[in-house]
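As you look at this complex, bear in mind that one protein chain is not there, while each of the others sits in place.
Chain naming follows the written order as A and B, and within any one chain the residues start at number 1.
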Amino acid sequence: MTWFADSPGWRAFRRDTMAMTGLTLVALVVLAALFADWIAPYPSHAGPIGDFGAMGAPPGGRFLLGTDTIGRDLLTRLIYAYRLSLEMAIVVLAIATPIGVVVGLLAGYLGPAWSYGLMRLTDVFLSIPPLVLAMSITGFLEPSAIHGMIAITAMWWPWYARLTYNLTRAERQEGYVVAAEIVGASLPHILFREILPNCMPSILTKMTVDVGFVILIASSMSFLGLGAQAPTPDLGSMVADGAKYMPDAWWLTVFPAIAILIVVMGFNLLGDGLREAADVAR
Amino acid sequence: MSPASAATVNERKAAVLAVRSLSVTFQSPTGPFEALRNVTLHVRPGEKIGLVGESGSGKSTIARVVLGLLQEERDVAVSGSVRLGLREILGDQSFIRESRGDRVSMIFQDAVSALNPTFTIGDQFKEVLRRRNPTISTAAALRRARVALADVYLHEPDRVLGSYVFQLSGGMSQRVMIALALINDPDLIVADEPGSSLDVTVQARTLHLMNDLIGRRRTSVMFISHNLGVVREFADRVYVIYRGGIVEHATTAQLFADPRHPYTRALLAAIPRLDQRGIPDVPETIPGFADPLIEHEGCEEPSLASA
Partner (left out) sequence: MSPLVRTLIHRLAASLVVLAGVSMLMFVVARVIPGDPARIALGPNATEAQVEALRRERHLDQPIPVQYWEYVREVARGNLGNSLYSNRPVRQDIAQYLPATLELIFAAAAMIVLIGIPVGVLSARYRRRLGDHLGRVGSIVGVSTPAFVWGVILQLVFAYFWRLFPIEGRLAASLPPPPPITGFFVIDSVLAGDGKTLIDSLHHLALPALALAMAGIGQTARLTRASMVETYRKPFIEMAHAYGFREARISNRYAFRPALVPVLTILGLDIAALLGNAFLVESVFGWPGLSRYGVEVILHKDLDAIVGTVLIIAAAFLVANIAVDLLVAVVNPRIRFAGGRA
């Protein structure tokens, strides 16, 4: 990794306080989610049953962030909620990105008829406000974390289609693409071996930022009761449940709210930092 | 008009611009960079001087110091003296701030990008006229602008005034720029590679037009160019600048008849390549390029001793 440590991009990234803050927040969240079973103070509280002797305990003491109305440790539930959020974001992006990228590559590389048809299809998806589209798709199914993921995937791929389309349009005139065409390379070879690698930096940067935004949308849906169902710990539904006990049990609302802010902001700052570092490297 | 006669007429008057021992250092993340080293030059009333050098030599830095723009930036150290008429402008921005657009104006290299794309030409004339007369009415401003546009041979002044810059050709925009630079009758115009973004014939026509107007008004001009042909035709006196320092100073006739500094000779020997808009193809570096300043006879600033 020495080449990386010395690269101008990494040096710029390290000097960027905001980017390093983002990296730190993301690292904290990811590590907490990965090692939830070891880190969480009361792993059993991730389920439906808590400590009946300590219902609605305020922050401090045995329960750092307090407990909910049935005595479950808030910190534990937040750590497990991070795990669910990250899983959802990874699954959504792992499905939405390839779909969008393939549509974008085809629309950008093939003739005008293809690009018109595919991009109008993309426009249809983009003309429905993202949250509304995801919610209505969930509406036709049963509310659950899985269906939430399906719905968010359905609204997410068009953004990658549009991004890849624009990148592909810029790349297809480049010499290396023309050269590949002249030697008679196959369509998949040109799309995936020649064009795609040059689009990857932008796509990866967008994916980084999007991890945060998928979590934001997913939590918005579960806040409305259209995502993960009880007793699964979930950031959005924890805020919604906590809001019922405002203002007395304020911690039930405030800490999950801050938890969402931390993860979304972390990925946001990290993505911005990566984008600027990539510009410096170029 | 010979440079010698201009000097006699104006001998007692102070120089319009007198730059002495000007040094500029930029602080960059990679360390300090000396953009100008001990630059001394002057412009007398009604005189046209040329400042010749390659890009990156520091020509434009001088222009930006003279207009007081560079001093307003961070991470720049400026030392020496710059006088506009009798007023020192280094260290105190108030005078140059008042003077910009009024006593001193500037003609930009690329008028198309130097004019604001979201305001009409008429609006931009009004704004510049307000620099001299803040209470000028719109009608009066447009009247003045119409006359100025007629001076630069733009025949449909009303259409031009109602247009946006992207509706004009490059040559028309450059004429608008010249009219703007002259409209407040400044003492000094800094012309930074005027018209070099235009094609050669349009550029030549624009430069002649500018030269006529300036000659009639006896405005002083500091002409910044990398094009020796342009300088030879339009400047009375020439400073050759190389890597932030003046290396040769002579009247135009002297310089072209008897170039003495190795760098000047290399510049003159290099064949201007038409396909690069007259940018000469000078070798990277030769030891003699770093030789000290050579000043030809009779070029010293007349008031230097008394100032």
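We take it that a contact is a pair of C-beta atoms (placed from the backbone, for glycine too) under 8 Å apart; a residue touches a chain by one contact, two chains touch by 3 or more.
What you see is a predicted model, and the numbers here were worked out from it, not measured in a lab.
Taking every chain of the complex into account, the absent chain touches A, B. The hidden chain makes contact, of the residues A:177, A:216 or A:277, with A:216.
Residue A:120 is the one among A:15, A:62 or A:120 that touches the chain not shown. Remark: the omitted chain is touched by one listed residue; of B:34, B:54, B:102 or B:151 this is B:102.
For the chain missing from the display, the contacting residue among B:79, B:116 or B:169 is B:116, taking the whole complex into account. Counting the whole complex, the residues of subunit A in touch with the unshown chain are 18, 120-121, 123-125, 127-133, 135-141, 143, 212, 216, 219-220, 223-226, 236, 239-240, 242-243, 246-247, 250, 253-254, 257, 260-261, 264-265, 268-269.
In the full complex, subunit B makes contact with the omitted chain through residues 67, 69, 72, 97-102, 105-106, 108, 110, 113-119, 127-128, 131, 164, 166-167, 180.
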